[in-house]
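Below you'll find the structure I mean.
Of the protein chains in this complex, one is absent; all others appear in place.
Take a look at chain A:
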Amino acid sequence: MGNGNLTASHFFVTGDPLIYSADAAIILSVLSILFFLTRCHKWGWLWREWITSVDHKKIGIMYMIAAMLMLFRGGVDALLMRTQLALPNLQFLRAQHYDEIFTTHGTIMILFMAMPLMFALFNIVVPLQIGARDVAYPFLNAVSFWLFFFGAMLFNLSFVIGGSPDAGWLAYPPLSETAFSPGPGENFYIWGIQISGIGSLATGINFVATILKMRAPGMKLMRMPLFAWSVLSSSIVIIFAFPVLTITLALLFIDRFAGAHFFGMTGGANPMMYVNLIWMWGHPEVYIVVLPAFGVFSEVVSTFAKKRIFGYKSMVFSMLIISVLSFFTWVHHFFTMGAGADVNAFFAVTTMAIAIPTGVKVFNWLFTLYRGRITMASPMLWTISFIPAFVVGGATGVMLAVAPADYQYHNSYFLIAHFHQVLIGGVVFGYFAGLYYWWPKMFGFQLDERLGKWAFWLWNIGFYVCFMPQYALGFMGMTRRVYTYGWDLGWAPLNFVSTVGAFLMGAGFVFQVWQILYSIRHGRRDLTGDPWNGRTLEWSMPSPAPYYNFAQIPQVKDRDAWWMEKQQMPEEGRGNTAVKYEPIHMPKNSGIPFVMAVFWFIAGFGFTFHWIALGIAGLAGVGMSLLARSFQYKMEYEIPVEEIQRVEASMGRIG
């Protein structure tokens, strides 16, 4: 390590066939993409329509595509690990390799899969749902996306250049300090997360502003759809939690870069401080990602049961309580670190307390279904299957909260089973439900239901086959993050079963990809804009929505605004009333967010390898980008009435 004394053999990761094949795959796919773009003259299109776009819908779609790629990468990591653990003493992965893979798996799944998939839903849905033409700060929104994107790229680069981080997804010191992790891996981790983290914080601010300031006239807060409420609660948590992460990782980097002693073993350092800080972000983080899933379920349940959501006020109230409580439970991640009985008792009780509002939400969903008329389309299937998964996962969470009992679960496979059950059963199933639900709105066609059912059942069966045995493995004393174990421990059969389950889920993912590709050609077109007989405003417009969203900003008179309108309006007259349009102001596209993120990437790369000149050059580029932005004066343009009429007519909205 050190300044610039890296040889080529340190720079490129060498000596492992898996890595070489990854190198080859990366180079080949990059080349083929470049070839395709050049061949079809798509460079200009890519730049104008996507890279410089500030349209929330397009940004949402880009988030989604990136998140699905990351789900693929994280999923491959998972399958590699499960293969290694299928039987005792396997030589499939070496210890070092296993350590890198669980670290990148955890980091990618939470920060580069769950977060962007969540932001995809924020972007695609929120403005449409609250009757707005874009988010509050469209330019900042593009900045957020590109920061996430290049942060994720930087992190993933570590696989082939320099070596991946291997100290766990939360990088506890002293292990993550230079003394024990001398290579660039942890620097990749720090910079990848820092860069995308700035983007996440900005997105949180953006959506709080959007929801508080941009609602259509008449949409009082208590008339707002529950998904928008969930986004608001999640964004508030982001605003308070992410700065903690930024500071924590910055301190860790100062330790590593400048030899400071915040968290190491000597010189007055205190690793326990890091553990506290990282979980002060880490626990709220899990609620950041699960709250929007709760929002999705609320929308889906009410749409597919054809019934108003039960207990709306409780639903809102419980989400807000969860946001607040999520900041007061972090110690449950280290009950065994020697805090006194008083501290542990306090945090045990606050943790259990979170189960109360969560339980209330489950009851309210159940009673929305009760006396409804339930249609089992894809979004609803995922929602229904979420309930048992999350109820059981939440229950084991309460068991973990019992501090003295946690002395026996901590760091064991019981814990692994628990958090996968809530993260997959809650977060992933929730976002899938959301994607299936809003897919027609995004792309104008529906996903094939038959292939979707295959994916659904494979995921669900695989899920229980994979994770239920892990609870038992925890009771058998199997600790997490072990790359191998002996026959004598009796862990082999259950591990084998668990691996089978993981591959079933992998097959489910393959079906989903197939489903998307198939539906692009054969999927049913959504001509009405309202394929599910929806209740909220996004279903009042054509699919996909025109780039300015609403030709006329709607007037909201009640909850379930679109449902109410449909009740009052005769079938034929819908949307065909003669209206007088007015010109619309829209933000202009800009290449600055992309360029600025590239400079961040360069800076991060430089600091990762301690190439200070490169790092500073990158930061200078960031500064110049900001400066360039400050000299842009005409940042909006006007859509004339004729254009609006033309677009609306082309979508069949004007008679």
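The rule is short, and it goes like this: a contact is a pair of C-beta atoms (placed from the backbone, for glycine too) under 8 Å apart; a residue touches a chain by one contact, two chains touch by 3 or more; residues count from 1.
Here, contacts and distances are computed from a predicted model.
Trainee: Pick from "ATPase associated with various cellular activities AAA_5", "Quinol oxidase subunit 2", "Carbohydrate ABC transporter permease" or "pre-crRNA processing endonuclease" the UniProt protein name of the chain that isn't shown here.
Mentor: UniProt lists the chain left out of the view as "Quinol oxidase subunit 2".
Trainee: Of A:Gly218, A:Pro243, A:Gly259 or A:Pro404, which one is in contact with the hidden chain?
Mentor: A:Pro404
Trainee: For the full complex, which residue in A:Thr83, A:Thr246, A:Thr479 or A:Thr528 touches the chain that was left out?
Mentor: Checking each option in A:Thr83, A:Thr246, A:Thr479 or A:Thr528, the one touching the absent chain turns out to be A:Thr479.
Trainee: Given the full complex, what residues of chain A touch the hidden partner chain?
Mentor: 95-96, 99, 166-168, 172-175, 180, 261, 264-273, 305-312, 314, 334, 336-341, 344-345, 348-349, 352-353, 355-356, 359-360, 362-364, 366-376, 384, 387-388, 391-392, 395, 398-399, 401-408, 410-412, 472, 474-477, 479-485, 489-490
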